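Below are the structure tokens for one structure; questions will follow.
Of the protein chains in this complex, one is absent; all others appear in place.
On to chain A.
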Amino acid sequence: MSVRRLLVLPHLKIHNANALSSPFTIGFPAMTAWLGFVHALQRKLNAAGYPSLDLVATGVISHQCNLQTFQGPGDFVHSIIGTGNPLDKEGNRSAFIEEARCHLDVSLLIEYQADEETQQLMRQPDFIEVISHQLMRMKVAGGDLQAFELPLLQVLDDSDEVAQGKVMRSLMPGFALIERRELMQQAMEQGADALDALLEYLTIHHHCTEDNDGNVIWKSQRKVDGDGDKPGWIVPIATGFQGISELGEAKNQRDPNIPHRFAESIVTLGEFRMAHRIKQLDEVLWRYHTDLNKNLYLCQQAQTESKETANDGFY
């Protein structure tokens, strides 16, 4: 039994967030953007008189995600609606790499830890004011925070599924982002390379069979796993970085006192699951994790055991 302390930031309305979460994907901002925002908030709160406050894990629940792309009549693919700001000195559009944007309505579920003294301070009514004040000056995933509902503090017990369910239902309607890296791992263990493993889950598979009477039957479905389970609403998500050069010093780095290296985005599979289906908070909470031996900088979830059985009856 352990106690969980939660800070809920409900319905952050974000304008023009970065939708190019990796070079391979477009849409919902990268997990690194959300954890980065929460960490920035922690630093601001630490400085604002809550020194021992530690925001340890974050869940992201999407209520609305409005991607700024365009599909012309008859087009199969979408194109990005670019803005080309700022204009150059002659007033022409400057050369730019296309930047994809999206407008979001997102709730964040943040697990925190703090010592007794800081907790005492947080229980004071002005804490909510302080945090709102900080939020108003922050960027989220590169976008502007235009509005939000009042933050809430909650304490609940880990063994109390009813209370956890209640927290999640309060965020309905919404979809929680869950890591499904194990789907890709399984495919890769069977020999697929990463790109094939990814595409397997993002395509519609058309299967053709012939029954005993010679009738041809075409079936179309998303990829199912080995047990015939349908894995849910699966999307590619950017969850971290891989270092691609030695750690060291570089000319022109932002901060000369911090080790620098070049890195690339890492993409894996995730799932958007409706909030009312979440039974344990651990299913939605993400944390920082670095594996410097493998040069990996990750946001990841504790792999929970709550895998659902979805028997398709194919046996």
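Please note the rule applied: contacts are C-beta pairs under 8 Å (C-beta built on N, C-alpha and C of every residue); 3 or more make two chains touch, one makes a residue touch a chain; residues count from 1.
Please note the rule applied: contacts and distances are computed from a predicted model.
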| item | value |
| --- | --- |
| Name per UniProt, for the chain absent here [options: "Type I-F CRISPR-associated protein Csy1", "Amidohydrolase family protein", "Acyl carrier protein" or "Spermidine/putrescine ABC transporter permease"] | "Type I-F CRISPR-associated protein Csy1" |
| From A:52, A:79 or A:120, residue that would touch the chain that is not displayed | A:79 |
| Selected from A:52, A:124 or A:245 as touching the chain missing from the view | A:245 |
| Missing-chain contacts mapped onto chain A | 20-21, 23-28, 32, 36, 39, 62-65, 67, 69, 76-80, 95, 97-98, 100, 165-166, 169, 172-175, 177, 181-185, 188-189, 193-199, 202-208, 210, 216, 218, 220-221, 233, 235-237, 241-255, 258-270, 272, 274, 276-277, 288, 290, 292, 294, 296-297, 308-315 |
